[in-house]
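Apart from one protein chain that is not included, each protein chain of the complex appears where it belongs.
Our next item is chain A:
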Amino acid sequence: MDDIISVGRSNGKNGVRMVYLSSKSPSVPNLNEAFYGDFRRRISPERPQSHLSPTPLAEEQTNASLIDLYGDDENGKDENEPDDAEQEDGRNSELPVSPTLSPSVTTPAQGSNEEAPKDFSQYDRYGFKKQNAHITQEQYHEWWDEYSRYCIRRKRKWQDLLAKSGLALSDNDIPDRFPPRSEKLKRYVRKGIPAEWRGQAWWQFARGQEKLNRNKGVYDKLLASLNDRNDKVFSRDLEVIERDLHRTFPENIHFQKQPNDNEEPLMIQSLRRVLLAFSDYNPKIGYCQSMNFLAGLLLLFLDEEKTFWMLVIITSRYLPGVHNINLEGVNIDQGVLMLCVKEYLPDFWQRIVTKEQSRNYEFLYKLPPITLCTASWFMSCFVGIVPIETTLRIWDCLFYEESHVLFKMSLSILKICDQEVAAARRVMRNRVTNKDDSDIEIFQAIQSVPKKLLDPQTIFERVIFKRRLSLNNLNQEEIDRCRRYVSSQRLKLKNYADIMGDKPITKDSTKRDISIGPDFVENALSSEVYGFRRSLTTAHWNNSIKEKVRQIRRK
């Protein structure tokens, strides 16, 4: 129990408890390291002196990991909640409390924490507000009751897996290493990495240490030279970053100014340094809005330097060119996504483009309007698009399986949106007949459906784990090939547009000017129509036959 510090206040039914698990190894990232600030090993010229000498309490907490184990031990809970009982005394063994978690669970919440004037019960284990415009507190708790058990079950499975692989947990309950890549490990990752291991797992799967080893000391040098930079480009980035710092997770407790503290939150300071260092490191990108969310989320799981290198890895390996000043990578990826929608979600595809656009591949150059919504899914890797636990499950897969995950997840969400639209139509019994109404309906679904995906299982159970769905054949090789194709097609179409002017390629334009028309484009590009690799083991290659068979069976 020595290494467990329990901070919180318990006053009867308003009992609130935050549990800090210690993590002694400074190399091991943990959930609140940045919050309580193990910043001493970060050399930063800009760091305010006051943070160098934390209070004795903070001293002890320096290496503490913040986990609100259940996040639901709060006021308003009914007396017959089994979870609460377990947290109070740890006796109720119905729920498989993992051995590493149980000591802290049994720690009685004692003493009052003057530094915690906020009602922590409103925040989840990462410091995000549970409730928002799309999710009520009740919905949250109903789901979390179930999901927290799932997390504990999965953690035990992980522990078994590690034990079998001969890997031990370090003192602080966090593995130093994870087993080598395998189908089994992939399955485990897809079912979710234990929250407190995420930082370490992501770091390993994304091969962060290799990157860092090749660049030892670079981050510190970047920080040290920040003050010397005063050119125009950099000062522009600086200004944009500064404006976004407080607009990054304003609802997250770690990013908020604490009432008793006049200093800027440590998290904001770290975020500033990471983003500034990055804009200096990669001038092709500088700073692009959405990177604040990427870095912000990373900082909740990794230390500053690792966050920096993960940001480098995300923006170069997973999302090449996406954050560049001209955002061409965004356009390419959205073109790829549209090709995938055309291939894997043909019904949905028909709703978002006209036949004409679909036929002549013009959509690769003039992307359908929904892509401005979906572009942000990629730029921020779903941070702020879907609720946090769902985001984290996507990130688990992203770092293990690379960028095709983002396409697969996007397709999954679009599929769910499509189902929701169809269901709503059935309920309303209104047949949307005109394009305008249908557009609005789809935009609305794309905006709101993802925000309600509180339960990560929705995406995974409804789409990702369904092997028979053709979109699950999508792999990294396909996406890489697709990206190359879209990139070259966009260049060609751009050249075409440059020659022909910015006239839309439609039948109307054919009438007006015989020399331009769909045939022209089609002829120019027909030899290079993209073909997806289709696996013969599944029968998706002939959807119409499949559908007919289904109809016969139904009869």
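As a convention for this text, contacts are C-beta pairs under 8 Å (C-beta built on N, C-alpha and C of every residue); 3 or more make two chains touch, one makes a residue touch a chain; residues count from 1.
Keep this in mind: contacts and distances are computed from a predicted model.
**Student:** Absent chain per UniProt: "Anion-transporting ATPase-like domain-containing protein", "Proteasome subunit alpha type", "LAME_0D09912g1_1" or "Superoxide dismutase"?
**Tutor:** Hidden chain identified via UniProt as "LAME_0D09912g1_1".
**Student:** Quick one: say which of A:Leu162, A:Leu185, A:Cys373 or A:Ala497 touches the chain that got left out.
**Tutor:** A:Cys373
**Student:** Decide which residue listed in A:Gln159, A:Thr248, A:Gln457 or A:Asn472 touches the omitted chain of the complex.
**Tutor:** Reading the full complex, the residue touching the unseen chain is A:Thr248.
**Student:** Considering the complete complex, identify which of A:Asp437, A:Glu461 or A:Glu477 is in touch with the unshown chain.
**Tutor:** Of the listed residues, the one touching the omitted chain is A:Asp437.
**Student:** In the full complex, which residues of chain A touch the absent chain?
**Tutor:** Within chain A, the residues touching the omitted chain are 133, 239-240, 243-244, 246-251, 288-290, 292-293, 325-327, 330-331, 366-367, 369, 371-373, 375-376, 379-380, 384, 433-437, 440, 443-444, 446-447.
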